[in-house]
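Removed from the display is one protein chain of the complex; every other protein chain stays in position.
On to chain A.
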Amino acid sequence: MEHVTTPSWAMFAYLVSGVLFILALRGLSSPATSRAGNRYGMIGMVIAVATTLVTHEIAGLPEIIGALAIGGGIGFVIARRIAMTAMPQLVAAFHSLVGMAAVLVGWAAYLNPEAFGIAEGGQIHAQSCIEMGLGIAIGAITFSGSIIAFLKLAGKMSGAPIMLPGRHVINLGTIIAILSLVGYFTVDQSLWVIGLISLLAFIIGFLLIIPIGGADMPVVVSMLNSYSGWAAAAMGFTLHNTAMIITGALVGSSGAILSYIMCKAMNRGFLSVIAGGFGAAPEAGAGGAPKEQRPWKRGSAEDAAFLMKEAESVIIIPGYGMAVSQAQHALREMGDVLKKEGVSVKYAIHPVAGRMPGHMNVLLAEANVPYDEVFELEDINSEFGQCDVAFIIGANDVVNPAAKTDKSSPIYGMPVFDVEKAKTVMFVKRSMGGVGYSGVDNDVFYMDQTMMLLADAKKMVEDIVKALAH
């Protein structure tokens, strides 16, 4: 094949950086090894960049260094300044950049195929056309999809699903059109073909994400993570670059697995999440019936403080509401005071709590909660029977027993915390009005042992800390 010959040492170097990327992910199997893993990743990237620069004749080094410095500077400042609660939208924004970079590289390869060694006499190889076309299409979908995800997560656009009539037909038609155009690209390498592929892919990325919202966002973010990987892999095929292919495969499968874990934690099929529409305003028929008023008990910060001081064990269940009100630091303070009083304090985290996988863990880590006090659903769920206080803060659906008992409930089958087994349940919530993301009423509100703590999460926890001091 007439590809630009890459020296074998360079191919070896790309392989080494691919292996270092694998080690970077491997390191994340425990917090103790994770920092070393991150360093492996950085070394891998340095090797990949250096190898590319050394093996190619460089026409304009100052421009390249300038570009690296501008991008690097921006990235570094953002990484330093970003609030931990804003992590989901940051990740979405970063995905969009990978997508756009893939589109730009694809276009650059199309315009100057000789530099990439994928053409002979002005004709691009058919195989490269397909790889390039797919790379551009996936990159463009990743870009526009991530922009929508970013706007939704950052609250700059309504998180509610936007439903277009006949959207499944439109989406399917667009995807088929893109694939046909990629096929046609092998015989006709005109500018309009690749232009249309890019345009349609940008549109489909947008259309795919607007009907998905709210608590389905963790799936969206993971899915876009996966796409950004496949885009890199497609480009790796075009450029015959081992580092890119290995990385693309790693990132692609990583995002896919995370999406799977998120879907499973909600007991929802991947396709039904992708189809979107969950958490939309209830249809007129279903929501029309007047709700029965059931009695519930309201507690004060003092009551809560008193009960928790007397308790032997407290399990705290944080949810998205904790992130919204930035209550994690106050919560850790509360935990510290309770521990001084001899109370055992544990944190229980549902896989879909928050807006991205592991969101709650990062926030608790930020607030200096030791990670060995934080438990996953399966590991702690059996302990609610012996627990004195279940302290629910900003979570709702993940503690709703309807998921276990009510077959007609939209969240039926989703694994939930057995909080109803705890002696006392404290439910921090802004008001009785909102009923979680799924729009399902929660029986936990009305149980005898439940105390509703109605206030902003952060304020309530701070008041409890004050009350504990007395």
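Operating definition for what follows: contacts are C-beta pairs under 8 Å (C-beta built on N, C-alpha and C of every residue); 3 or more make two chains touch, one makes a residue touch a chain; residues count from 1.
What we mean here is this: contacts and distances are computed from a predicted model.
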Answering from "Acyl carrier protein", "Ring-1,2-phenylacetyl-CoA epoxidase subunit PaaB", "NADH-quinone oxidoreductase subunit K" or "proton-translocating NAD(P)(+) transhydrogenase": the UniProt protein name of the missing subunit is "proton-translocating NAD(P)(+) transhydrogenase"
Touch with the missing chain holds, among A:His95, A:Lys152 or A:Lys458, for A:His95
Per the whole complex, from A:Ala59, A:Val169, A:Val187 or A:Leu271 the residue touching the absent chain is A:Ala59
By the document's definition of touch, the residue of A:Ala154, A:Ile175, A:Ile203 or A:Ala249 touching the omitted chain is A:Ala249
Per the whole complex, from A:Met45, A:Met157, A:Leu179 or A:Ala275 the residue touching the absent chain is A:Met45
Against the hidden chain, chain A presents residues 1, 3, 11, 14, 17-18, 21-22, 24-26, 28-32, 34-35, 37-38, 41-42, 44-45, 48-49, 52-53, 56-60, 63-64, 67-68, 70-76, 78-80, 82, 84, 87, 90-91, 94-95, 97-98, 100-102, 104-105, 107-109, 111-112, 114-116, 127, 221-222, 225, 228-229, 231-233, 235-255, 257-258, 261, 349, 351, 356-359, 361-362, 365-366, 368, 370-374, 376
